[in-house]
Every structure is written in C-alpha cells, then in structure tokens.
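Below is one structure, written out as structure tokens, with a few remarks after it.
Here the complex is missing one protein chain, while the rest keep their positions.
Chain naming follows the written order as A and B, and within any one chain the residues start at number 1.
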Amino acid sequence: MSPRLARKLGWNALGVALFAVMVFPVFWMISTAFKPNDQINSVNPTWFPAHPTLKHFTNAINKPYFWTDVKNTVIVVLVAVGVAMVLAFLAAVALEKYRFSGRKSFLVLLIGVQMIPGIGLIIPLYILLAHVPVLHYNLVNKLSGLIIIYVAAVLPFSVWTLRGFLMGIPKELEEAAMVDGSTRLGAFVRILLPLVAPGLVATSVFAFITSWNEYIFARLLLNDGSTQTVTVWLSYYTGSSRATDFGGLMAASTLIAIPVVLFFLLVQRRIAFGLTAGAVRG
Amino acid sequence: MGAAAEVALQRPRRRPLVWRRVRNGAVPYLLVFPVVAVLAGVLAYPLYYLVRISLERFQLFELVRGAGVYIGLDNFRSVLHDSTFWHTLLRTVVFTAANVTLTIVGGTLIALLLVRLWAAVRILLTVGLILVWAMPPVVAVQVWIWMTNVQNGVLNYILTELHIGDYFGHNWFDSSFSQLAMVTTLVVWGALPFVVITVYAALSQVPHELVEAAQIDGARAWRVFKDVTLPVITPILYILTCLSILWDFGVFTQAYLLIQQPAIVPGNYLMGIYLFEEAYFKNDYGRGAAISILMLAIVAVLSIFYVRRMVRVGEVE
Partner (left out) sequence: MRYRVLAVVAAAIALSVVAATAAASGKQATAHTLTVWLQVDAQNGWPQVVNAANNAFENSHSGWNVNVQYQNWGDHLQKFDATIAANNTPDVIEMGNTEMTKYMAAGAFANLSASKGQFDNSGHWLAGLKKSSMFNGKLYGVPYYAGSRLVTYRTDLFKKAGVKKAPGSLKKFEADLASVKSKNHSKGFSPFYMAGTDWYSALSFVYDYGGSIAKLSHGKWHGTLASKKSIAGLKAYRTFFRSTAPKSASKLNEANPAPYTVFSQNRTSAIFGPGWFSCCTGKKYTKVTGQFVMPSHKAGQSMPGFLGGSDLAVPGQSNSQAEARAWIAAFTNTANEKALQAVGNIPNATNLLNGTVNDRAAKASWFVPTAKHWVDVENGNILRTMLGQILTGQLSVKKAAQTASANIAYTLNQS
C-alpha cells in the first residue's frame, strides 16, 4: 500500500470513528424510539431492541395536532429563513461593496444585539407583540409574530457570516465582474451570487435549525394547539407532573428531526459536500 | 514556500481603485435599512423596558399593579454586592473559555478533516453532524441523563468494558465541577456541527492553486494551513468565536435541564441560571433586568478583542 493510500485510509478511519462518537447520542435516541417500554430503563443497557416496536411512532403521530404543528413550523421556518437570507444578503453586499458612514456602527450594532440575554427579553417582547404600537394589532398566538422574532434572531449572524464570505471571494473574480463593464449592483449580485452560495447555504442551514428548534419564544407566544410549532408540541411530553413517556418522546424527536435533514440534503450541494468532490482544498 | 505561491500571496488585499469611484448615493442605506428596521422594531422597546425596570423595584406585586417604583441604581448596587454574582461570574468566564476553545479548535480540525475524506465518508460524517444539530436540546439532555446514569448508563459500561478504568457506579454529577464538565460536553457536542459546517463552507473559498502550489513546493501541512488557509477563513473564525463567547456565556437551557432543578445551588450557577432564578423564580424582574444589563456589559468586554478585529478585517486603512 502506498504511503499516500495509507494516509488516506487513516483519515477516513478517523472520520468514521468521529462519526460513531458524535452520532452515538442520536443513535441512542433512535434506538430507544423502537424499544418497548420495559427495555427503555432496563438494568443492562440494550443496544438494539430485540423486538422493535413501532408503537411509539404511531402514538406520536396520533397525538393531537401533530401534523398541524409540523405544518406551522414548516411555514414559520421557511418564511423566516427566506426573509432573513434576502435581507442579510443585501446588507452584507452593502457592507462589502460600499463605504458609507455609519457602516462600523451598523456592524457593532449587529453584534451588540446578540449580547442581550434572551431570557431577559421574554416579558417585554410579549408586551410588544400583544400591543403592537401604531398598528394596534395583537400578534400573540399568530405565526407572523413568531416569524418576526425569528428573523430578528438570525439576522445578525447571517449578515456577519455573509459579509465574511463575500470578503473571501478572490479579488480576481470581483475584478472580472467589474471589467465586464458592469458597475451596477444587479450585475454584481448576479455574478457573485453563485460564488457566495456556500456561505448562503451554511447560513440558511443555521437559520433553519435555530428556528426549527427554538422553544422559549414559540412557547411564550403560541397558545392554541392549532397554532403551535413542533417544539411546543414536543414539550407536552415532559410538561406534566406525571411520568414521562420516554419512548414516545424519543420517537417524536426522531420524527421532527427528519425535515431538518431533508432541508440540509436539499441545499448541501452548494457546499460541495460530496457531489463535487475535490472542489475544496485546505 | 515556492516562488509562485509567495507571489500569489503578496498581492495586496486591497480594494481595486475602481471601487472607490463608485458613487454611494442612497443605495447602501436602502440595502441596510430592512435589517435595521427589523432589529429596531423588535428590540427597541424591550431594551427601553429592560433599562427602565432595572431602575425600579419591579417584583410580582408591581407586575400585577402595572407600575414599578423608581429606586435608582439600587438593583445594580444590590447585585454588585452579592457574592453569588461574583462567584457565578468567575465560574461562567472559565466555563465560557473552556467551551469556546473546545468548540472552535475542535470544529476547525473536523472541518479540515472533512476536506481529506472520500466523498462517501464525508457525506456520512456531515449527515451525522446535521442529525446532532437537529436534535432538540430537551431530548439531548434526556439522552445525556440516560448515558451518564449511575446504575445502568452506557458511559460507565463502555469505559469499564474498554478497560479504561473501573467506572462501575461512577456518579458523573458528584461535584459542581463534574456537573459543569458534563454540561460542557453537551454544549460543545451540540455546537460543533455549526462550526464545522460554517468553516467547511469557508474552506471552499480557499484558492486551490495556492494550496497545490504550496504543496508542490513541499510545504508541510501546518505551513499550508497557516499561510494559505487561515487568512481566508479568519473572518469566519472571528465571527464564530465571538458568537460562541456570546452564546456560551449566556447558556441556560442545557445547564438548567442537565443539572436538573433539584440539584441547582449557587455553587453551580452559571450566569444564565442566576439571571433566571433572580428574575423568574424570585419574581424580581427589576433585579433580573439589572443582571441582564450587567451581563451585556460583561460579555461586550469579553468579546471586544474579536469585535474590533471583525470590524477591521477587510478595511482599507
């Protein structure tokens, strides 16, 4: 075996080992979802259930409002991510391409808002959304209220990251765009968009997962079973004073992780994770 | 390093003159306006509210009544004289340093590893990371509790089977230190995917020619990384580090749920828990607001190094 192949094998073995270690808790969650109740807390840990059961999954799907809440979450997250990506990209372009006064303050503001502890904002944000000034509109228990909060939550990171990716574009390509005779913003965007796509994808995955798993504000603002998101639906498993249905909780969690993986698989092509192997060097 | 690579690197990273001639006009402000509008719309009132009630006695009685009583800086004085605050602060700073270091260094190393893998293994590891990222914190905490169970947790089982030591009946939550160490493993584990995927995406912008040129010239991996890769991903690393500091300093959910409320005592408070206890368990919202503001100030100081770098990167001086 050539030393090169040996080294390659070594890296890949390490990759597989790392996968095993990182994914182990996820494996435990999925494995538990298939275990009948008396195996979940058995004295000796059971790795693979001898008699797997689908009961937990069917129970989870039949719990009130499962599909409704999944639909709500998909709407909230897709809209929030979509809006946030557009707004963040535009702002990042402004930061990278133009030198305007107030630019540094804007950057610092973006980081500053991330420094506010979220827990402290619960009460005032609720007051704000219950009595939206000027509009006199009550956004509590409405998906749009939550969407606005999620957009605000992911914007700072998105703007910063997209700016970072824009800065990483080699100057030759920027110059090529200029030589093209286009000093116009539209052309600039058209040419650079594919180059910054990996950054957009990474940022959108972050925005998607952050919004998908967000609990505190979803719980605070959405009250009706029919308007809630899937994290609130999940919280009912652990919210009673009685025993927790762990099998059901694990099955439910496995189910709601699926859309996240699907979203990632859909957008991952842009980061050259596998389909364009070899495009990345480090 | 070879001549070709050196020449390539020495090209100044300045904007070409042609950019400066572009008239700004109102365009940048229009582009930036929506973001400012959303953030201001959502946060202006809450910030005002936080500052206002931090200067008031605002407890449950005042909450019901709808108005607080102005007491000036008493809340701040009371918090700053509370020894719990200082002990918690120190503990949280150490906790944050440990978590951020592990997350950023580990995440970058894994991203670099991803580059060297065969496509199949890369996809495997990446999907694995996404699954980790997608797991809700409540569920991850519960799995952690099972894995570290004193009697029948797999962690003790595996460690004993692998002959790393006799961990039968070992209690991983014995002391404040071990409790926070367990929280660290959970937080870092949950934070790695985000760092790995972002850094990996950033690595895709490293110019292949430079890397290949350096490798052909016989440069060792560390030098290639330091001179070619690092400059490109530095902006992203600054952002990730800064955000990790912010998030890990204020971490609440994982710590609170993993240590579990019956075992939470001032000896294992983190700032997020301390804030929650003061504001919501003791219903002293005014004090909680004061703590929030202090936390904001402290974390601003902790991250100032990175913020300045981030703002300055890519600037024309």
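Criterion: a contact is a pair of C-beta atoms (placed from the backbone, for glycine too) under 8 Å apart; a residue touches a chain by one contact, two chains touch by 3 or more.
If you're wondering where the values come from, they're calculated on a predicted model, not measured in any experiment.
Contact with the omitted chain, checked across B:61, B:86, B:177 or B:305, is made by B:61. For the chain left out of this panel, the touching residue among A:11, A:27, A:66 or A:236 is A:236. Which of A:49, A:82, A:112 or A:259 touches the hidden chain is settled by the complete complex: it is A:82. In the complete assembly, the contact with the undisplayed chain comes from B:150, out of B:51, B:80 or B:150.
Listed by residue number, the positions of subunit B touching the unshown chain are 25-27, 30-31, 34, 59-61, 63-66, 145, 149-152, 169, 171, 260-265, 277, 280-283, 285.
Although one chain is not displayed, subunit A still touches it through residues 36-38, 41-43, 64, 68, 71-72, 75-76, 79, 82-83, 86-87, 90, 122-124, 126-127, 130-131, 138, 140-144, 147, 184-186, 219-220, 223-227, 235-236, 238-243.
Definition applied: only the chains that are shown with their structure count from here on.
Each chain gets one centre point, the mean of its Cα atoms, and the points for subunit A and subunit B are 15 Å apart. Listed in rising order, the residues of subunit A touching subunit B in the complex are 8, 11-12, 14-16, 18-19, 22-23, 25-26, 28-29, 32, 41-45, 87-88, 90-91, 93-100, 103-104, 106-121, 123-125, 127-128, 133, 148-149, 151-152, 155-157, 159-161, 163-165, 167-171, 174-175, 178, 183, 185, 198-199, 201-202, 205-206, 209, 212-213, 215-216, 231, 234-235, 238, 246, 249-250, 253, 256-257, 260-261, 264-265, 268, 271-275, 277, 279-282. Of all residues in subunit B, those touching subunit A in their complex are 11, 13, 15-16, 18-20, 22, 24, 27-29, 31-32, 34-36, 38-39, 41-43, 45-47, 49-50, 110-140, 142-144, 146-147, 151-154, 157, 189, 192, 194, 197-198, 200-208, 211-212, 225, 229, 232-233, 235-236, 238-239, 242-243, 246, 250, 252-253, 271-272, 275-276, 279-280, 285, 288-289, 291-292, 295-296, 299-300, 303, 307, 310-311, 313-314, 316.
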